[in-house]
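Written below as structure tokens is the structure these notes are about.
As you look at this complex, bear in mind that one protein chain is not there, while each of the others sits in place.
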Amino acid sequence: MTDFLNALVALTNFVIVPGMAYGAQLALGALGVTLIYGILRFSNFAHGDTMAFGAMATIFITWTFQAWGISFGPLPTAILALPFAIMITALVLLGTDRVVYRFYRRQKSDPVILVIVSMGVMFIMNGIVRFMIGVGDIRFSDGERFIISARDFKAATGLKEGLAIKTTQGITIVTAIIVVAILFWFLNKTRTGKSMRAFSDNEDLALLSGINPERVVMVTWIIVGALATVAGTLYGLDKSFKPFVYLQLLLPIFAAAIVGGLGNPLGAIVGGFIIAFAEVTITYPLKKVLGYLLPESLEPDGLVQLLSTDYKFAVSFVILLIVLLVKPTGIFKGQSV
Amino acid sequence: MTESLRTPLLFALVAVLIIGTGIFQDWNVALLLLNYGLISAIMALGVNLQWGFAGLFNVGVMGFVALGGLAAVLISMPPVTEAWAEGGARTIGGLLIGAGAIVATIFAQRKFQGRLKLWGTIAVALIGFFLFRAVFDGGVAAVEAVNPAGTGYLGGLNFGGENYKEWGFMALVAWPVGGLIAAGAAWVIGKVALGLRSDYLAIATLGIAEIIIAIMKHEDWLARGVKNVNGLPRPVPYELELQESATFVERANALGFDAVYASNLFTKLLYTGYFAVVLLILLWLAQKALNSPWGRMMRAIRDNEVAAEAMGKDVTARHLQIFVLGSAICGVAGAMMTTLDGQLTPGTYQPLRFTFLIWVMVIVGGSGNNFGAILGGFLIWWLWVQVEPMGLALMNFITAGMPEGSALKEHLLDSAAHMRLFTMGVILLLVLRFSPRGLIPER
Amino acid sequence: MSEPFLIGDTMTGGYGKGPDILHDCTIAVNPGEIAVIVGPNGAGKSTAMKAVFGMLEVRTGSVRLDGEDITSLSPQDRVIKGMGFVPQVRNIFTSLTVEENLEMGAFIRKDDFKDTMAQVYDLFPILKEKRLQAAGELSGGQRQQVAVGRALMTQPKVLMLDEPTAGVSPIVMDELFDRIIEVARTGIPILMVEQNARQALEIADKGYVLVQGRNAHTGTGKELLADEEVRRSFLGG
Amino acid sequence: DGHSEIKMGVILGFTGPIESLTPPMADGAELAMKEVTDSGLLLGGSSVTSVRADSTCIDAGAATAAAERLVSADGVKGIMGADCSGVTGAILSNVALANGMVMISPSATSPALSSPDDNGLFFRTAPSDARQGVVMTEVLMEEGIMEVAVTYTNNDYGKGLADSFQAAFEAAGGTVTISAAHEDGKADYSAEVGALAAAGGERLVVAGYVDQGGAGIVRSALDTGAFDTFHFPDGMIGASLSEQFGDEIEGSTGQVPGTDSPGVAAFAELVGDAFDATSPFTPESYDAAALIMLAMQAAGSAEPADYVSKIEMVANAPGEQIFPGELAKALQILADGGDIDYVGASAVELVNGGESAGNYRQIVIEGGEISTVKFR
């Protein structure tokens, strides 16, 4: 029995909990990407750096709070700073739209032009963030680090295996659920939400229905700013803040958004978890788990690993390919421009 | 500005940029820029073929470029005889078994019926997989054990022996082979993924490119993985040889050049010649194709696949054709680039540099227009390299008035390197602002 | 003659920087009236409608609504002023459900629009059946019904329809015309383009024949139907 | 003339995957230049200025172009760099060799770079990996550790080190349960840590960079309770290791190039708060720049062709030992025709035609701080 529990805990600790947390992080990022795709109809390459920018804003405000002696009990101070950072990020995004994207929207440019334009924005944001906060690692989490730490868990249960759940992991998962619920409700049930979908569908007709396109765009960017800031901050809290990593996050984020069906919020969430779990499970060696479960004589010598971690990226992309081949527009029917 | 004047003027601008680099910096820098610019232009041409002609959103350029690079190693490096002796046969045998297993699996899937279909197929696949691993792993281990710090791989097909470096022409052979390997991969990928629409195809190709790179990084027996292969033979003489050759020194001096300087210029010029020939041939082919009924058919397919299909055009086959062609061009460019670098470094293949930068070239230049893509290739490459000193100069200018040693000044100067991407972004936005359809738009 | 309720007065204009499509074209409609525009393909009928709705630049001439010059208003502002429009193509939100399409029609309304929606469903029963289906999955005629339904949801002060009956079955066409008449009877002016010109002119108070962007013939529906040349050249004999 | 300006190229990956490591490296090199310039002793009072260039770490084309510009347009007399071995190789074969330019890399450790055809122009102040693998084995064996898991950064440094360690460790009777690569700069390392934990081992060897994936792995391993003690090779040892993890990694071990010499301390003191003196490869960068300038002084010329032969001479015994902050003294000795043995911040000793000989300082984490156990 304890062996079975040990196996279960090991699997939970190294596969399920990290998979959930990473999945939620990807999902939050993918939500932003998918929203821009769904409503403004382009793949926003600047999203990774927008997340970095949002996280940076949070960090600066957190530092200010810490300097003032404000804290948030067991939770990270950064959570308190979030609303302010969201405001700043949203303002920056609105400014960017005004200066950059609006022109191409009015021109009715090809989406691919907007993709390249967003790369330009990405370069600029990239420069600004590095200029303002530098390129190094920054840790800004405070408060309780763990909900359960591996050591406490072992002490409490007497098991050989530990189970750790970090506060940030908990917050990330909870936030992801709340955010997607709100977003889903907003887009499908509110007038503004529906008008946003209408705008993305047929801009001219939206105009004829009295929908104000500028307002739709504005609301979109504000939501995206909020999503990016939340995603960037939660990610930074969980790992650490380093601008370059946000650029690298872009790839799995897009993969998540696409596998779930571009433009579909629910898809972004599911996609995030699929990518995360693909990376974690396929490369997880079952040696230890089997060691607990099987009688001594049958214990495996090798790692019992399907594929080495070297190929973890490859694995997630293979899964992505398989999903797309079976459902060519993602799991939840996405759009394509 | 009229359309017909615009193209030559823009190319003249690029010429001015490169010549200006020669005058204000150095001719070596200018020629180097030109050489990489030629390669970039070829890659842009390949992507333009796929996107501009057929609307295929291939974001896996990096993978094909890397395969081209792999060809440069597999063709122009000498075989590692010891590695072949130790595990060559077993490795190749393993690969053949692997290929056989795939064929058998497909066969089983087609031929088995009923309940046998699923389980039989899985069984065949599993047996094949284990057989493959059993043979292959041992071979790989043997090959990689041969002097891992220096070789540890099978090597290539250059049979020049000790003097393999003198067989520089093997590098030239590697270029078309790079195209072929890329084309082969593109064919397989196209068969699988071309049914996908726009952005879904994009992420699929992006993923496949990552998989290709992952393989190149981890399969040391193939091309040393992340340990890199250095010192590839090249189709031009070595500068040092020239510097030691009395006739060359004499001629250089007669022309008023220092021998070292002249040798550098000379080798670069030779590369320029090779690359320019390749580019011109490909441009000629692309132009002819674009302006023929074939090009018209492709544009129709890009415009509306459903209608094109109803008008009797085999959209799938045409997509596959152009996907293979465009990828092959990227493969050729990749092989050329690896030859020019003199080494294969799988770690350098990053999507930002080898996929998205190429896309920027195509879009800024003007997609659907071969001249646009080529112009974009030169221009963006020039900027990519030259924004660095530009950013630095900008920062120096800004900080010129500040007191020595002030914290702000330090900070600004330290950030100068990041102004590189920043400047790139600003220029990109400015260009696209003033010609949103690219510098030389499609007709 | 007093100023009509809605008038596009001697409009000249075209798309973007292109040539003029409309040349001194005048189109007007009064409350309770149905005005029908007919003419060959490419005559500029849709263009005239778009010009009245502010979707392309009118270079000379003006558009006036209820005596007010609205030439420089944006389409959205015209919607707020009470104008409703069904374009000829791309006239539904394909990814929204039928019901959401109708809701979007009522976007500017602040009051409860349940009744109007029920009326639309009464008019086009098939839409009620398909109300939760994406509009893009409908048949051609069903889409057309959604498009008209969307415009009706606005409860506009003036309704503009560009070929509302294209592709709908005879029975639906009859009902549509019936409904249009009903709407007109409530005092709402209706301006429409039709290729089913004979049926349309039969119910029209006013008819315009456009040829190459110019007013070629103008008269009551009856007059135009009676005009031998109009019949032969534009109404298919 | 006595007051000319000598330019030295500093080519490092200021943007790209190791952008967080390079600023202190460049600062280190420039510190040496400033020290020399301030002394006014180099070649009768020449000043040395640094010209930075971005190697991007990943883009051989851009790096080659940048290096070409340094050499031909800016006219630098020596190159401190590059960092990542891919671009280093490209610059070496395409620019340095062709122009007879001297390059000293502070961080390229790949054995592949010590090929015989560098024409004697290429040097490095970081030791090659082969030796470190052996040292690492000795350290672990003495601690009584027989079973470890290994993770390495997926480049030639990490892979080379992991390979040479595994060979040495297994030859000595130890077991490597798993040797798994990790990519730097990625978002998440749960999969790697999961695999490492499942494979198990008494200690986790992290052959990565402290500012990169290495830290991510350690963080994740600690958080999940997979490992509590680690072994760190050189790339992982720097101030940010103790800053980030402190006593969480109590009892972990490691080794960095270094000797019993006071060089490290002297360097730290010299740097003060200006930048992080213990960041990976920062002392090596200072040393690389210093070596070039000292060789120039010894040769009495700033031309690479003239001073290249003097580099090993100033770096190795015999002669007076030179530590960081003593460059003025060294210049004076050389000017007077004396001989020096440059020790510097990283105990430089060049062997085999330009490689660092590799003396190591064994460290342990005690009370959350890095402390030295002994030298090997």
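For clarity, chains are labelled A, B, C and D in written order, and residue numbers in each chain start from 1.
Basically, contacts are C-beta pairs under 8 Å (C-beta built on N, C-alpha and C of every residue); 3 or more make two chains touch, one makes a residue touch a chain.
Just so we're on the same page, contacts and distances are computed from a predicted model.
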Among "Cation:proton antiporter", "Amino acid/amide ABC transporter ATP-binding protein 1, HAAT family", "Peptide/nickel transport system permease protein" or "Heme exporter protein B", the UniProt name of the subunit that does not appear here: "Amino acid/amide ABC transporter ATP-binding protein 1, HAAT family"
Chains on display which the left-out chain touches in the complete complex: B, C
Hidden-chain contact residue, picked from the options C:Thr71, C:Gln88, C:Gln119 or C:Thr218: C:Gln88
Hidden partner chain, touching residue among C:Leu6, C:Met173 or C:Leu224: C:Met173
Contact residue for the chain not shown (choose from B:Arg197, B:Lys313, B:Lys409 or B:Arg433): B:Lys313
Interface residues of chain B (partner: the chain not displayed): 285, 288-289, 292-297, 299-300, 303-304, 306-316, 321
On chain C, residues whose C-beta touches the chain left out of the figure: 15, 18, 32, 34, 39-42, 45-47, 88-89, 126, 137-142, 144-145, 163, 166-175, 177-178, 181-182, 184-185, 195-198, 202-203, 205, 222, 232-237
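Going forward, only the chains that are shown with their structure count from here on.
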Chain A and chain D, separation of their C-alpha mean positions in angstrom: 36
Inter-chain centre distance, chain A versus chain B - centres from mean C-alpha coordinates, in Å: 31
Between chain B and chain C, centroid-to-centroid distance (C-alpha), Å: 55
Interface hub residues of chain B, defined as touching at least two other chains: 217-218, 418, 420-421
Pairs of chains, among all present, that meet the touch criterion: A-B, A-C, A-D, B-D
Footprint of chain D on chain B - complex, ascending: 24-29, 32-33, 36, 39, 148-150, 217-218, 224-228, 230-231, 238-240, 260-261, 263-264, 267, 337, 340-343, 345, 347-348, 350, 353, 384-385, 388-389, 392, 414, 416-418, 420-421
Chain C residues within the chain A interface of the complex: 53, 55, 74-76, 79-80, 85, 87, 90-96, 100, 103-105, 107-108, 150, 154
Complex interface listing, chain A residues touching chain D: 10, 13-15, 17-19, 21-22, 25, 130, 135-137, 139, 146, 149-151, 154, 162, 164, 166, 235, 239-240, 242, 244-245, 248-249, 252, 276, 279-280, 283-289, 303, 305, 308-310, 312-313
